[in-house]
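Yeah, one chain of the complex is gone here, protein chain that is, but the others are all in their spots.
Order of writing sets the labels: A, B and C. Residues in every chain begin at 1.
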Amino acid sequence: MTVRFGLLGAGRIGRVHARAIGADPRARLVAVADAMPEAAAEVAKAYGAEVRRIEAIEAAGDIDAVVICTPTTTHADLIERFARAGKAVFCEKPIDLSLPRVRDCLKVVEGAKAKLMVGFNRRFDPHFRAVRQAIDEGRIGKVEMVTITSRDPGPPPLSYIATSGGIFRDMTIHDFDMARFLLGEEVETVQASASVLVDPAIGKAGDYDSVSVILTTPSGRQAVISNSRRASYGYDQRIEVHGEKGAVTAENQRPVSIEVATAGGYTRPPLHDFFMTRYVDAYAAEIAAFVAGVADGAPLTPSGADGLAALALAEAALASVESGRAVRVADILAR
Amino acid sequence: MTVRFGLLGAGRIGRVHARAIGADPRARLVAVADAMPEAAAEVAKAYGAEVRRIEAIEAAGDIDAVVICTPTTTHADLIERFARAGKAVFCEKPIDLSLPRVRDCLKVVEGAKAKLMVGFNRRFDPHFRAVRQAIDEGRIGKVEMVTITSRDPGPPPLSYIATSGGIFRDMTIHDFDMARFLLGEEVETVQASASVLVDPAIGKAGDYDSVSVILTTPSGRQAVISNSRRASYGYDQRIEVHGEKGAVTAENQRPVSIEVATAGGYTRPPLHDFFMTRYVDAYAAEIAAFVAGVADGAPLTPSGADGLAALALAEAALASVESGRAVRVADILAR
Amino acid sequence: MTVRFGLLGAGRIGRVHARAIGADPRARLVAVADAMPEAAAEVAKAYGAEVRRIEAIEAAGDIDAVVICTPTTTHADLIERFARAGKAVFCEKPIDLSLPRVRDCLKVVEGAKAKLMVGFNRRFDPHFRAVRQAIDEGRIGKVEMVTITSRDPGPPPLSYIATSGGIFRDMTIHDFDMARFLLGEEVETVQASASVLVDPAIGKAGDYDSVSVILTTPSGRQAVISNSRRASYGYDQRIEVHGEKGAVTAENQRPVSIEVATAGGYTRPPLHDFFMTRYVDAYAAEIAAFVAGVADGAPLTPSGADGLAALALAEAALASVESGRAVRVADILAR
Partner (left out) sequence: MTVRFGLLGAGRIGRVHARAIGADPRARLVAVADAMPEAAAEVAKAYGAEVRRIEAIEAAGDIDAVVICTPTTTHADLIERFARAGKAVFCEKPIDLSLPRVRDCLKVVEGAKAKLMVGFNRRFDPHFRAVRQAIDEGRIGKVEMVTITSRDPGPPPLSYIATSGGIFRDMTIHDFDMARFLLGEEVETVQASASVLVDPAIGKAGDYDSVSVILTTPSGRQAVISNSRRASYGYDQRIEVHGEKGAVTAENQRPVSIEVATAGGYTRPPLHDFFMTRYVDAYAAEIAAFVAGVADGAPLTPSGADGLAALALAEAALASVESGRAVRVADILAR
């Protein structure tokens, strides 16, 4: 079966997915919708698709699945509409910035028995997958401590920050999902510290740019997350898992791996400076997994429930910063 | 301008180039020819091309360039035919196993004022290119010593070895080209040692499987090449250039870069085990460079002369093994 | 000036210091005291010193300085006695497990105008010193986030744990000192999570074996510490400092740095498996720094105040685990 796609949103991340669909032998891009018709047209032309309005995609008989890359505020509504329309839905993270709204949305999806996958692309990075595989193969024994370092090359525009929901919901959420992917147990409590070290304007916007988080599970497993909105040396993305029999790490990736030795020392080039080049393989594998799920009926992971769980951790982290307490995730979910 | 391609030969390497053409926005695969019609049909279908006979591609008005991936014995003839037919020609290495035949072929190309590029794919590897760039930027000063380590995961079938022209013409030829790419001077003398250490059957076939070579230039620069037909740990491809101000190296590449630490030590996965996965980016960049040359009239490198020069080094190496002498390349070319 | 030493305690760590004194051209070991006379005799013989009783060393005219390597419970008393006796004092960490007792002891030292240095050996590790030097040279700009990973090869005997004061006062205390050494600001609040993952008997003894800690400074700098009492791959000791202009890391050390590549991958040997081999250079540099301080009058660092400050962080961490709150260091010190 070839999965026929509608793309909602032809911006930066939309184009990434369009390219992945174009390259996948089991997928075909049929239609593109965007509030800016020229953007939709450009992407449609590049992959032999048509420009259509969202309503037309919703009603189309030649569309099996949609990829939602529109602004965050529209995600939950679009998920509900396309779930009801019987399309399989791939939605960029987050489903919504409000936990109750996410919960309502997932009920609609469940009621429609629709397929939904949430875009935590890092689970599909080949290096991170190999870390998980090493755990699953028992190479490090029982997982004890997970360490995630995640730093952006530089902060996003202030306009973006204003609508992002804050660093925990926007940036750390990827690391919350990764921690859940690796810990092998749900998180019970969250402790977090947050500062403004990179740009005071971020603080004035009510957000933070540097955070440290400790997650603890019922059996005492721990995960530590370290985030910064700026790393001069590139897109810093590392994970390490320590277990009873050993540890496994995924180191940083760079576009070119040479080393120049001079009297001043041995120098390797900086890392990737952009998430799209860093995770190019992950984006392709992510769409391939979605296509496989739609075509073959395999379970779609990460699911809507994974999206909800990561958001709950973000809320708990924020509550911990505000209260100076270790916050129980159950209390967040019970709100 | 979109460059319209005919593909001659739909085997393993032909498919690699077909994929690169398919992915290049400035290239289009129009026709495929192969002695086995099903092979041609399969590749044609995958990229929206037609199956045609070689004669038809030769005469076609909708073909600007051909990629020659047929058996080595046919290369020189096909280059001449398509050069005369006014097509730009990309030919897999080698042009021919005989130096005089290569020379004759290049005269025909020159007479036809045809464009010709030879498939030394490693020049397009991003890591090796970055080594060359570091040299060109003066980061290591004047080049003094080049070290090339090149080991295959395992030997090819004996049937392949029988028609390969021997390890120097088949395998080391890539390293001869790389040495020329990095030395910044033509090679003057060649010293070589060759053994059969991997498989006695290779020796019975009249070939070697393990070789060491020293190349020397007129000003005394040296290059050392180390080859083996077998490396248990994968496709071992490293270069190092030592200069007056420093050194630059390109290390090995692996598909997954994790590390597992246990009581037994720290273990990283083996290297790529296949040249096609190791050099996937190089093949794409190679076709892109050819397309740019054809479309924009830029010089095509590596050229037919580069193919001839590398073959002359292979002949010199073989002569050195047989004579126990340092062999002058000028003497080989003067034969 | 040659500094003439008395060694109090001829056990494992006492021997390390005896060797460092013996190798230092500006130091001489004159006398050794130990509750077990044979232990004292053995060390004395190896370095041409005498066995003496503690009282004799206290009263000796030919002793300039003492190194205190006796059990923790005796540290504060001995510091006071030798401070009053006019000897320069080097004391292994900790000064005491009780914050008030440490405070009282430091008052005696101050009153006696005595010289005191506390044995946080890691500050003298050449790699960690180089990290600090890179910071001091401004290579990474203002410090923002410090990450310290510290894992022992295996847990100590339960008998040791029983009198150790717990993991924070015994093990993490080194990392608290290292964090203070690198943060460039005093710590304001401490958040900690602690579990028993390695050995339930440690939990029964009222202690933890796996901890994560976040330290925050007034300007918002953060340090994260990750500890485990067991690492199958050796003595895991890493630090990383992220700043506004870059980051600097000190990686793990291993006794032998070879790599074996086979079909199973690339394997390097495990790390040092013992703190004495890992920090052999640090111990030598530590004594050299003490000798320089005593002989030349330079300030002795880390000081008694550093010992107090690290212990306060340990108390704060424990309080955070028990209360589930971010604990202010000022509140601990005000107790």
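Things to note:
Basically, a contact is a pair of C-beta atoms (placed from the backbone, for glycine too) under 8 Å apart; a residue touches a chain by one contact, two chains touch by 3 or more.
Since we're looking at a predicted model, the values are computed, not measured.
Although one chain is not drawn, the whole complex shows that of C:G86, C:G111, C:P156 or C:P255 it is C:P255 that touches it. Between the chain not shown and the residues B:R4, B:R221 or B:R254, the one that touches is B:R221. The omitted chain makes contact with subunit A at the following residues, 232-233, 261-270.
Contact between subunit C and the absent chain runs through residues 23, 46, 126-127, 130-131, 134, 139-140, 245-251, 253, 255-263, 269.
Remark: the residues of subunit B touching the chain excluded from display are 142, 144-145, 147, 149, 151, 189, 191-193, 195-198, 210-212, 214, 216, 219-222, 224, 226, 228, 230-233, 236, 242, 244-247, 324-326.
One rule holds for everything that comes next: only the chains that are shown with their structure count from here on.
For the touching copies subunit A and subunit C, the fraction of interface residue numbers used by both exceeds half; the interface is of the same-residue type. Averaging Cα coordinates per chain and for the whole protein, the chain whose average falls nearest the overall one is A.
Taking the mean of the C-alpha atoms as each chain's centre, subunit A and subunit C sit 41 Å apart.
One simple way to say how far apart two chains are is to compare their mean CA positions; for subunit B and subunit C this gives 58 Å.
Counting only residues that touch two or more partner chains, subunit B has 261-263, 269.
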